[in-house]
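A protein chain is absent from this complex, but the other protein chains hold their places.
Our next item is subunit A:
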Amino acid sequence: MGEVQTVGHSEVFHKLSGACHTDVEPVGRWFRAWWYHHQRNGALSGEGLSVAESGSQSDEEVECSTVEIEDDVEYLRSLDPKEWKDQDHYAVLGLKKVRIIATEDDIKRAYRQKVLRHHPDKRKAAGEEVRADDDYFTCITKAYETLSVASKRRAYDSVDSEFDDDVPSSNAANKSRFFEVFSPVIAANARWSVRSNVPLLGDVNSSRDHVENFYDFWYNFESWREFSYLDEEEKDKGQDREERRWIEKQNKAERARRKKEEMSRLRSLVDAAYACDPRILRFKEEDKQKKLDDKKAKQDAVRARKEEEERKRREEEENKLRIKRQAEEAARARQNAAKREKENAKRALKREREQLHKYGKQFNYFTGDEAELVKRMADLDRLCELLTIDELDKLNKKMAVVSLDCVDQGRTLFDEAVDELNRRIDEEKQQHLGGGLAPGSAASNGGSKKKGGSNQWSPEELNLLIKAVNLFPAGTNQRWEVVANFINQHHGGNRGSKEVLAQAKELQSGDFSRSALKEAANKAAYNKFEKESKAGPAASEESIPSERYETPAEQLGINLTPWTADEQRLLEQALKTYPASLSDRWERIAEAIPNRSKKECMKRYKELVELVRAKKSAQAAVAPPKK
């Protein structure tokens, strides 16, 4: 030391102008050192580890992890080198706390430190007594030998006594405290994984992916744990190859057994976790719910579709029904309208008729004569019956113009009308009667006309013809010759067989209106009728349409007791008198006609109706060419 004390002095003038940041590539040892230092400071700053303290260490220590290496001399001294296999290697090296987390570097450092402190030479120098043969330093060496070689260290780590092999059971208590119970166990067991990035349990809010990934990983857990450290005997101790082999075999079996146990332990752990996991429960429920929802949605969809179909169907039906109803209504309306029109027409007709009657009455039927009166009245009735509404209307109008005084004028009108009517009826009659003749006369059927014209068949001849035809039925040899002979013999004419045949055909054709026979019959009947019903009040042969008179003649050959004209008239009267609405109509009709029963009347009526219909259709068929 000098005479003057060395004096240090320092002064600071300014502060530094702050830090900036620079981007660096995350590579290299210096970056790694900085990173770990930074991470640790960041993590531990809250725990009171002074930055300055760690900062004041040497660079090397900043760079490396600051794992504290303990030095438990008592423990070291208590060690027996012969029992090295049972010692806690980490404790020997002073890494009791870090254990499996210790890096290779830590172990190396710890060993170096131990060597420096506990080497026998060093202790001898310090004056400590050292037993040469079984010094505890051997344990340190053994510990380092074990931990520095990766495979040996793995073997030791596998059977680390500090590791808790317990597996929580899946009971209700664990279920309720699932995360508290299982999280640490899972985290502890994660160390055995061959693969890094072991997924941990997470918490109740972990995503489904995470949970699924977790169980996927843990159910396929690959453990590096192996139990060679627990081998009963060292393979190398064997005397010869045979023995070594045997030991090896034994060890192998034992290892396999333990490994199996370990696997089942892990499996049971994961099973227990799975059984207790509230998230799994939740997911299952969610799945179930989802399935149900899906099902329900499907059903709903089906139902909705069905309903929709049903609705459409109903709509369609309703539509159809409505259309039908509309159609029906329309039809009904049409019917009604038609009915109404008809009724109107009827009413109008009635009105006109009444009007005409009224005029008739007004003008006292245009006559003062009693006898004339009846005829007039009959005429009037006929007018009323037969004139169409228009004609009646016309007549009535004409009548209306005629004043009460000039009866003559009215009578002229009335007569005109009656004449007109009569003329028309006659025309019609002519038409009907001449229907057969007209073509005969007008058409070019010259042959028949000549024959028919030159050789008129007399009624006697006709009667003979009918008789002969009946006498010689079809099938008779040379029938028509025989018939012609028969007629010629009885009547004395000169009819040829052909003539006879034509006439018979004509008769058979059924159109009696054409035959002269009918006309003759008509005349006869009329005369008879006129003779018999001279006193008949209003009935007139003209009041009944001519067609009606054809019927009796028609029926001649059919009924055994043919209807007489009288009877026919009575029937017609009765039919008119008793309307169809009466229940006992036919009894009454039958009563009205003497000699005829109800049955006969009905039969007759039916025949008449048939006749009329047939005739009408015949008329209709002939009508178009005529018009």
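Please note the rule applied: a contact is a pair of C-beta atoms (placed from the backbone, for glycine too) under 8 Å apart; a residue touches a chain by one contact, two chains touch by 3 or more; residues count from 1.
The rule we apply is simple: contacts and distances are computed from a predicted model.
**Student:** Just to verify: the chain that's not displayed, which of "Heat shock 70 kDa protein 14", "Serine/threonine-protein phosphatase 2A 55 kDa regulatory subunit B", "Proteasome subunit alpha type" or "U-box domain-containing protein 44 isoform D" does UniProt list as its protein name?
**Tutor:** "Heat shock 70 kDa protein 14"
**Student:** Taking the entire complex into account, which one of A:D23, A:E74 or A:E180 touches the absent chain?
**Tutor:** A:D23
**Student:** In terms of residues, what is the contact footprint of the unshown chain on subunit A?
**Tutor:** Subunit A touches the chain not shown through residues 1-2, 4-32, 34-35, 37-38, 41, 51-52, 55-56, 59, 62, 103-104, 150, 194, 196-197.
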